[in-house]
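In this view, the complex is presented without one of its protein chains, the others remaining in place.
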Amino acid sequence: MKRVLEGSQAVAEAVRLSRVAVISAYPITPQTHIVETLSDFCAQGKMNARFLRVESEHSALASLIGAATTGVRAFTATSGQGLALMHEVLHWTSGARLPIVMAEVNRALAPGWNIWIDQTDSLAQRDTGWIQFYCESGQEVLDTVIQSYRLGEEVNMPVMVVLDAFFLSHTYEPVDVPEQEEVDRFLPPFVPKFKADPAAPCAFGPLVPPAAYMEMRHSMAQAMEEALRCYPAMEEAFEGLFGRRYGMVEAVHCEGSDIVLVTTGTVTSTCRQVLEELRGKGEKVGLLKLRMFRPFPTDEIRRHLGGAKKVAVIDRNFSFGASGIFAQEIRAALCNEPGHPPVFGFVAGIGGRDVTADTLKGIYEHVKAKESPDRESVWVGLQEVRNEA
Amino acid sequence: MEKRNDTAKTSLLILPRTFTSTEANKTGSWRYLRPRYEEKTSPCSNACPAGEDIARIEMLAEEGLFKEAWETILRENPFPAICGRVCFHPCEGRCNRKEFDEAVAIHQIERFLADTARKNDSKPVIVGRNEKRPEKIAIAGAGPAGLAAAYFLTRLGYGCEIFEAREEAGGILRWGIPPYRLPLDVLQAEIARIQDLGIPIRTGTPLGPSFLSEARGKYAAVFLGCGHSRPRGLGIPGEDLEGVEEGLPFLASIRRGDMPKISGPVAVVGGGNSAVDVARSVARLGGESWILYRRRREDMPAFETEILQALEEGVKIRELLAPVRLERKNGRFVFTLQPMRVDGKDVDGRGRIVPDGDVETMEFAKVFKAIGEEAGEDWYRPPAEDRDVLRLSNCTVSMKPGLPVLVYGGDLAASLKSVVHAVASAKEGAIALDILFREGRENLSGGLLKCRVGEGPSLSMEIHLGGPRGRRSSHIVSYSEINADYFQMAPRITQPRLLPEERLKGFDEIDLRISANLAIREAGRCFNCGLCNQCDNCFLFCPDMSIHRGEGGTDRWIDYDYCKGCGLCAAECPRNAMVLEEEKGS
Partner (left out) sequence: MKLEVLDREYMYPGHVACPGCGAAIAMRFLLKTLGEKVIMVLPACCWSVIAGPYPQSTLKIPVIHSAFETGGAVATGVRAALDIQGDTETMVVTWAGDGGTFDIGFQALSGAVERNENFIYVCYDNEAYMNTGVQRSSSTPYGAWTTTTPGREWKKMRKKNIVEALVAHRIPYAATANIAFPEDLVTKVKKARDTKGSRFLHIFATCPTGWRIPSEMSVRIARMAVQTNIFPLYEVEDGVRYTINYKPKEFPVKEYFHLQGRFQHLTDEDLDHIQDMVNEDWQLLLRKAGERTP
């Protein structure tokens, strides 16, 4: 049934439909609408779940470690500072192989205080062993949360579903909310592969000596590869039931295009418009939407970008002292391909600044005008700052 | 619905999750100190001339196992009901509890156990040797020493026969201790239990000196426990005047039931238990008792409690007064007495007394001499030590050729004249004979050493019979070795006793029975020095689960595979029943 929902509400509906048993969260703008909606669901009995109103994000995820180890489906949501505080526990979750799902609303990191979109918070957690999806729409958010439980539980890895602050979390769109029975068909009840049980006692997460630790880490690496392998079948099943599919990446007119723009999140929607406009003018331009960031779909990226003459990556994030993080990753994915295209990196929309159609067109013109990038990253739309000191 | 969680994928899951126990780690290899169970000797049992296993007795009593506790006394002493009453309980003087609050009232518990057994008509299981020995043993005298010797020897498998000159058995217990201290029925019950072992007591059968040589064919040994019955004189003029009586015959007449009427002031000369007994008996018969003693009161050999009770009953004591002469004037005795004073010390450590000023006189209606006795016949006396005569702690063994082995016991040879010393000498004599007959003369000293309670001289029949007590170390537990944190201050019970005015009305026993509750509480005060009472501290405080208990929690052992030697078990043992030693070879 189509309903007009905020992105945050779409997350909450998906959590409800996934029959999550324990939710634990600490409020932070712009994640608050997610936890408020879920609190309501629990209070009204729309969900049979425990909502833990813990005293910090660290405790939110830590409590889910307890819940998931005790054998239930678990969910949390956070943003920016909250995710940074969770950092230690993010590692713990993946190391403990707990398929917890988190909605992470991208928010800029302080100081100064900034509650608006910036992807650095989630990208800073790329090495914590979480699967990451970057979503473009309310529908995609809803679908991705449901898919995340299935994928995460299959490979025993946690999943972060990332959405843009306000542009997605607080934006109302029509969303097709599936029926519970349909979702149940796609996502059966959680059957944990292990759990804390007095009838079969063992210790989880003990001291692990060098003789054994490396194999556990390798097992996590394999699980990420397994997630890449499982993904198509999972999405096929999803499409069979719901008629929607997203792909690890989405390639729009990549084939035969000279220049391919790479985007994530809501910028992609703006880019789709720009693409139509430019192609209408005869420009050979394509778009690659990067949806799955961890595990990184290297093969897909090579396949869709390998034929382009130039690639332009738009990053709403930055790794200080290096470049935009997506650009880095795409360069790394392409570098071993013979004759791969040059990758232009653009940093735009940091801290909630708009990335408009004009911004994107400007980027296109810049790339078109150059043979190869002058430097790794170009910061787009910087204003002159008068230094008061 | 698709099948999920299939095994092929699960195989990828290498988790930080445990699947085995820590038992593979033999942490015992860390150990450099090794704890070990080792029961030790309690000071009370060492102080008891009869070597009673007091720490065990109190443990059993505390658990309400009164019969077992009583039987434990009987292993070492045939007279719990008697010793519970008349023994001077040296055990209590060495009680470690004294350092904490007050000594345990061991003798009261002993009496309680014996009285309870009698009240319940309990038949004790008396531990002894099963096989009978061919040697027969004659026992001269049915006093405490003779009776006890028969008791021990019978348990060791020897046929015994007791010869008693008087008309009834009991000796000093029968004739020399007033009924208010030891009621007749109590004595008779104890003697009856010995007779029940099948020991004939030939009363009214005095033996002459020729008996020793005549006995040779029939008896392999003779135990002489004839006691001291010949009074020692004062050696002053007038001591043989008519009406000047000896103490012991007076006490015997009371024992027979004579209750002569006595009035007026009565002098009792002496400072021993008999003197006090006479004085107190006189008081009960209506007389005004004066104990005249030539030394100080603290030098009196009588037991302190007896003296105190005598004073309560109105007996007066004049100390430092030596008898000079007795005269009779106007139907009264005029006693001339020399006041004395202490000047330096005698060889025995008591104050040396010397005359102090002019003599004084006192007038009395009656005079009793009670300064002690000596052996009744010369042939009772043990011979001087030589190649064939061995003086032991409390008896003398003569192995002269041509005679049966002679054991001089009881007052004839004991280090101190007391009932419990009589028992000690009987036990020593019995064990000595047993070793002689079974292992030969050359093993006598060594054999006796093995039965010592702690460092001796008290001996244990249980140890001699190979009982578990023999596994204890001879180390005597001191107070500093007790973990006093496990004990609460608790006052010693006070002996319920007749009021002095009630006592003076007759010869009823003055110490009253205590209740089982009181006895249990008092026994619970015992530290049980050196013994394991299964308190579980070692087990509970072991951080390494290395103390194991057998079925019913009685047996304990240490799993040295895992014991790290932290020593907590030994340190937290309240009663020093464990030791911690350096690990050998580490």
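Every chain is named by a letter (A and B) in the order it is written, and numbering of its residues begins at 1.
By definition in this document, a contact is a pair of C-beta atoms (placed from the backbone, for glycine too) under 8 Å apart; a residue touches a chain by one contact, two chains touch by 3 or more.
Just so it is clear, the structure is predicted and the values come from calculations on it, not from any experiment.
Chemist: Can you work out which residue in A:Leu207, A:Cys335, A:Ala369 or A:Val385 touches the chain that's missing from view?
Modeler: A:Leu207
Chemist: Quick one: which of A:Gly66, A:Gly247 or A:Gly307 touches the chain that's been left out?
Modeler: Answer from the full complex: A:Gly66 touches the omitted chain.
Chemist: Where the complex has a chain not shown, which of B:Pro16, B:Gly157 or B:Pro339 is the residue touching it?
Modeler: Counting the whole complex, the residue in contact with the absent chain is B:Pro16.
Chemist: Please identify, in ascending order, the residues of chain A that touch the omitted chain?
Modeler: Residues touching the hidden chain, for chain A, are 21-22, 24, 48-50, 52-56, 58-60, 62-72, 74, 88-89, 92, 196-198, 200-209, 212.
Chemist: If the hidden chain were put back, which residues of chain B would touch it?
Modeler: Listed in rising order, the touching residues are 16-27, 30-31, 485-486, 535-537, 540-541, 543-546, 559, 561-562, 564-568, 570-572, 580.
Following the convention adopted for this analysis, only the chains that are shown with their structure count from here on.
Chemist: Counting in whole Å, what is the centre-to-centre distance of chain A and chain B, each centre being its mean C-alpha position?
Modeler: So the centre of chain A lies 91 Å away from the centre of chain B.
Chemist: Residues of chain B touching chain A in their complex?
Modeler: Residue positions touching the partner: 1-2, 4-5, 9-10, 12-19.
Chemist: Across the complex, what residues on chain A touch chain B?
Modeler: Going through chain A, the ones touching chain B are 95-97, 153-156, 185, 188, 191, 193-194, 202-206, 208, 215-216, 218-219, 222-223, 226, 237.
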